[in-house]
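What follows is chain A.
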Amino acid sequence: MTAPLIIFFVLAALAVLGAISLILQREPIHSALSLIVVMVALAGLYLLMGAEFVAAVQIIVYGGAIMVLFVFVIMLLNAGKEERTNFSKLATYAGIPLAVATTGFIAAAIAWSSGSLPAAEPSGALTSTKTLSLLLFNEFVYPFELTSFLILVAILGAIVLAQRES
Partner candidate 1 sequence: MIAFSGHLLTVVIFFPAFGALALLFLRSDDELWIRRLSFVVSTVEFLFSLLLLRAVPIGQAGYSLEEFGHWISSPPINYHLGVDGISLFLVMLTTFLTPICVLASWHGVHHRIKEFHVMLLLLEVGVVGVFLSLDLFLFFLFWEIMLIPMAFLIGIWGHERRIYAAVKFVLYTMAGSILMLVGIIWLYNATGTFDLPIIQKLLHDGALVLPERTEMILFLAFFLAFAIKVPLFPLHTWLPDAHVEAPTAGSVILAGVLLKMGTYGMIRFCLPLFPDASRRAAPYVAVLAIIGIIYGALVAMVQPNLKKLVAYSSVSHLGFVVLGIFAFQNISMQGAVFQMLAHGISTGGLFLLVGMLYDRRHTFEISDYGGLSTPMPKLAAFFLFVVLSSLGLPMLNGFVGEYLILLGTYQVHWNWAAWAAIGVILSACYLLWSYQRVFFGEVTQQKNRELADASVREKWILATIAVVILWMGIGSPFFTQRFAAPCKTVIEQMNRNVMHEVAVPGTPRLASNRPADNSTERLASR
Partner candidate 2 sequence: MIPTGHYLLLSAILFGLGIVGFVFKRNIITLFMSIELMLNAVNLAFVAFSQALHKADGEVFVLFVIVVAAAEAAVGLGIIILTSRNRRSLNVERVDLLKL
C-alpha cells in the first residue's frame, strides 16, 4: 500500500466520519463543525489529486466563508438541540432504508463501471492556476459572468428576506 493510498484512506475515513458525525450530532453547532471536518478532509484529497487551487478555495471559501455563515446563523437563531420528532411516518420507517438504497444503487453503479473509466491519474501533475484561469475566462467566461449575477441575486435575496419590517 503506497503512501498516497494510505493518506487517501485516512482522509476518506475522516470525511466519512465527519459526515456521520454531522448526521448524528444533535447540536447544530456540532454538526457544523463536523461538516468543516469533512471539508478539510476533502481539501486534503484535492491536494492529493493535485488540484491545489481548488483545495485552497475549498478551505477558504467553503470551510471559511460559507461555514462561518452557518455558524453565525446558528448563533443568531440560538438553535438549540435538535428535537428528534417523528411526525413523518414515511421518513421514520422508509427514510433511511430508501436513502441507503439510493446510495447503494449509485455506489454500485459506479463501482460496477469504474473499470471503464479512464485510467486514474496519479497525483503529481498539479493543475496550474493559470490553466484554470484561462479556462475560466475563455471557455467558461459566460457562466462565470452569470455567476456574478447569481451572487447579486443572493445578496438581493438575503436582504429581502432578512430585513426587519419597517
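Selection criteria: all candidates are chains of the complex that A comes from, given by their letters.
Quick note on the criterion: a contact is a pair of C-beta atoms (placed from the backbone, for glycine too) under 8 Å apart; a residue touches a chain by one contact, two chains touch by 3 or more; residues count from 1.
If you're wondering where the values come from, they're calculated on a predicted model, not measured in any experiment.
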| request: Have a look at 1 or 2 and point out the one touching chain A within this complex. | output: 2
| field | chain A residues touching candidate 2 - in the complex, by the definition given at the top | value | 2, 4-5, 8, 12, 15-16, 19-20, 22-23, 25, 28, 31-32, 35, 38-39, 42, 45-46, 48-51, 53-54, 57-58, 61-62, 65-66, 69-70, 73-74, 76-77, 79, 82-88, 91, 95-96, 98-100, 102-104, 106-107, 110-111, 114-115, 117-123, 125, 127, 131-132, 135-136, 139-140, 143-144, 147, 150-151, 153-155, 157-158, 160-162
